[in-house]
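A single protein chain has been removed from this complex, and every other one stays in its place.
Up next is subunit A:
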Amino acid sequence: MAYNEDGYQITRHICPRNCYDTCGMLAYVRKGRLEKITGDPAHGYTKGKLCSKGQNYIQRVYSSDRIRFPLRQMGRGSGRWERITWEQAMEIICERILNLKDRYHSTLPFCLNKYSGNFGVLHSAVEGMFNSLGPTTQARGSPCWSAGLDAQLYDMGYNRNSDPGEMEKADIIILWGVNPAWTAIHSLPYIYRAQEKGATVIVIDPVYTQTARKADYFVQTKPGEDGALALALAKIIYESGNGDQNFIDHHTLGWPLFKDYLANLNLDYLAAQCGQELGRIQELAAIIGSTRAVFIWAGFGLQRHIHGGQTLRAIDALGAITGCIGMPGGGVHYAHQLTWGFNYNFLKDPGNRYLNINTFAHELNHLQEQSVKMLWVSCRNLLAQDTAGKMLRKELDKLELIVTVEQFLTETACYSDIVLPATTQFEEMDVVPSYWHHWIGLNEQAILPYFEAKSDLEIGQLLAKTLNTYRPGSSSFPIEKSPGSFLDEEFNEKLYALLGISHWSELAAGPRQAAVSTTAWSSKTFATPSGKFEFFSAKAQRENIPPLAQYHKGMSPQGKYPYWLITSHAQQGLNSQFQNITKLAKNKKPVVFIHPQTAAVKGVKTGQMVRVYNKLGVITLQAHVSPDTPSDILVCHQGWLPGSETRLNDLNDGLPTDMGRVSTGSQGVAFYDVFVDFDPV
């Protein structure tokens, strides 16, 4: 329950963004207006602190750019908007739904594309509303983390990590392809405290990041070649007698095969592949091999390559050989699903047809039966974020109706026929778990919805109600149930036991930490079929994936396109979110970072505009000369700036990663296997 202090009504919230930190927040409301936001000190991981994006939420909630009313666009992409009522919006949508049903005698023409704009449990109501219509077409998978999730499923059988506080017990922390100083800032104080206690922090990354700046040791690798480094380290550590034979003998499966595989690897070749001198790798192996608790945090970046899953399996294998998995302060940590055990009633599949979210345009184009006629978008900005953007527009042009639920006129909203205003987390109730820490918290409603905004849940209920008025029995979505009753049905005894509560409403007293082992795999009993860490995975073999963690040569720039284009997360943004709001955006134009030598060869100086191109297209960016990036990599930060025509992924082929199907239903995207050339404008 909300409480009062100094004339403020104070409510608890959880930032529902797709972010490691999933912060606890307090909202201070006076006279119905949100005046102040702070971190929630009761949250044990974020400890009352917020990032600048979180601190800036008031600007987002009350932004003059926020969509206030349902809108109809007269001509997709025309910008000719017309304010309509909710009744009119529902009328247009329902008439189209029923018309399509009558014409095609099927619900497959209705397609849903939703992902991670809001990770609140009740936002699955969008899927729930769709599933209530009958079998529909739905985008499935994740552009984010699929390959890495599968890799850990093969090796350890479940996605489990230690409490981030375990980093303080580590002797060595390896931050591998992850930049928490920008993307998980609340983990930094744990890392600092570990350093103060004497731990060595090693950052392995193709780019010198802000996190690398804070490390004791920065090791630069070629993009997509982290597997070569991991296996070289594993081989050196094992062959120099620094492996943990006890762990290997008692807790692993397939070691003889993997040992033979390691024995046949050529260190000089691996060193050349990852771009490091063998001497440096041996030095690193000596540091890692001579310590006990090695905490490896493997980021999402390193698996955004065609062999991304194999890369993570190689890193897992390194962790197993050092015996640090299951050790306090040790292990290989990627992401977890420990606190996501909701009932997911909304996701009960009535026989849907699923399309790979990462090749959405291509899949729409290649449907064998019953083409899609209507698209519903929520929690996504696919036009800004998808690969194959040009093809996507062509496919969207074929649709009869596009409905987007949004807070702002994003590129996707601007290419829709109907835009419905969505609430923020301050205007709705929800429960939000994290994939990094083990806390779960309640999101209370602090303020009334902004103008006519509604939550995904309310919109689903309104649509179901209207549809059934037109034609009874069209939707089975529960139209009268309150958000609280939906939450009642989402929780179960197991989840309550984990959280040590008997009802979700107790979360109003503060977020709860799940009673899971703070050290992942401390029992050293794994969730694999063998109960062991599997160097050899029969499950992978059944998926037509090599059963052993293996090195596969990654892609590299050549010929006409001699530079990698790495499009990592921005500091003041999250995918396409936030940069339209924050006044802190460092650059008003999309920027590309170029190494001084490379810039000199092209005669480019900071501030100059450059054309970055490949066979798929051209984008124009402002050059920023920086030694943070190596000479063969151009770095851009993701984001969506209103009015900007620049879509980084227009240059992205969207190659699939090797893994991802088991955990998310689709392979991931090799977002970082993109090659370009550039010229000054």
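Keep this in mind: a residue touches a chain if its C-beta (ideal position, glycine included) is under 8 Å from a C-beta of that chain, and two chains touch if they have at least 3 such contacts; residues count from 1.
As a working rule, contacts and distances are computed from a predicted model.
The listed options are "Carbamoyltransferase", "ATP synthase subunit a", "4Fe-4S ferredoxin, iron-sulpur binding domain-containing protein" or "TRAP transporter small permease protein", and the UniProt record of the chain not shown names that protein "4Fe-4S ferredoxin, iron-sulpur binding domain-containing protein". Touching the missing chain, out of A:I58, A:L265, A:I479 or A:V662, is residue A:I58.
Within the whole complex, the absent chain has one touching residue among A:H43, A:K222 or A:R353, and that is A:K222. Only one of the listed residues, A:E239, A:E452 or A:D628, touches the absent chain: A:D628.
Contact with the chain not shown here comes from a single listed residue; of A:I67, A:I185, A:A361 or A:L565, that residue is A:I185.
Considering A:R12, A:K49 or A:R512, the position touching the chain not shown turns out to be A:K49 (whole complex).
Counting over the whole complex, subunit A has residues 35-39, 48-52, 54-56, 58-59, 181-182, 185-186, 188-189, 192, 201, 208, 210, 212-222, 275-276, 280, 571-572, 583-584, 595, 626-628, 630-631 touching the chain that is not drawn.
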